[in-house]
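Please read the structure below before turning to the comments.
Here the complex is missing one protein chain, while the rest keep their positions.
Now for chain A:
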Amino acid sequence: MLRSCAARLRTLGALRGPPGGRRLPGREPRPALRSFSSEEVILKDYSVPNPSWNKDLRLLFDQFMKKCEDGSWKRLPSYKRIPAEKIQDFKTHLLDPKLVKEEQMSQTQLFTRSFDDGLGFEYVMFYSDVEKRMVCLFQGGPYLEGPPGFVHGGAIATIIDSTVGMCALMAGGVVVTANLNINYKRPIPLCSVVMINSQLDKVEGRKFFVSCNVQSVDEQTLYSEATSIFIKLNPAKSLT
């Protein structure tokens, strides 16, 4: 159990913008080593098809977009950086705001969006509030390599962590990862598409139990399974 002095939070899912985001024209500049309008970086929604998406990913995307038509599912937009008001929200939950260095925050990027198109994580998440399910469609690019030709176990852990984290966050608001447990069944070939199906299993007090499996597009191959526990925090309160 956590008894830390700095609360650990997951605010990745707190990025709720209008569906589709507000697109700005032109390509955005790459590394944030010079200052530019942070708005340009924040507003581009990455959870939409781009030329690097292969056929499987596009097909699945279309299938899930159809499910969104009646409102039972919704697509989550995904940005490179968290908007300023959400950072404030995070800080009210943090016990030691001094740990967050202001000048660094303007240079940071969400890890899973720190790659050019097609090279790293290409993914989109869909959520069903009724079923408490978060589905992530994921295509792992060549910069995620582990054993030659396969996706790195750590990259798989990253996308699983992002997916179950979002699922817990949708259900519980500001939550902290306490535990992540992954079983790898088969290696995932680079540049193939997989579906991460996560489910909120139960809630016990402030504990949220989320499990997921990682499957092939046709659901015939199981690549990995994972379970996780998240803890909901009270604003600016210690865990003990």
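Note that a residue touches a chain if its C-beta (ideal position, glycine included) is under 8 Å from a C-beta of that chain, and two chains touch if they have at least 3 such contacts; residues count from 1.
Rule of thumb we're sticking to: contacts and distances are computed from a predicted model.
Asker: UniProt names the one chain left off this complex as which of "GPI transamidase subunit PIG-U", "Thioesterase superfamily member 5", "AP complex subunit beta" or "AP complex subunit sigma"?
Answerer: Of the names offered in "GPI transamidase subunit PIG-U", "Thioesterase superfamily member 5", "AP complex subunit beta" or "AP complex subunit sigma", the absent chain's UniProt record gives "Thioesterase superfamily member 5".
Asker: Of the residues A:L43, A:L57, A:L76 or A:A155, which one touches the chain left out of the display?
Answerer: Only one of A:L43, A:L57, A:L76 or A:A155 touches the chain omitted from view, namely A:A155.
Asker: Considering the whole complex, not just the chains shown, which residues of chain A touch the missing one?
Answerer: Residue positions of chain A that touch the missing chain: 2, 4-12, 31-33, 82, 86-87, 90-91, 99-101, 104-105, 107-112, 114-115, 119-120, 142-155, 157-159, 161-162, 165, 176-187, 189-192, 216, 221.
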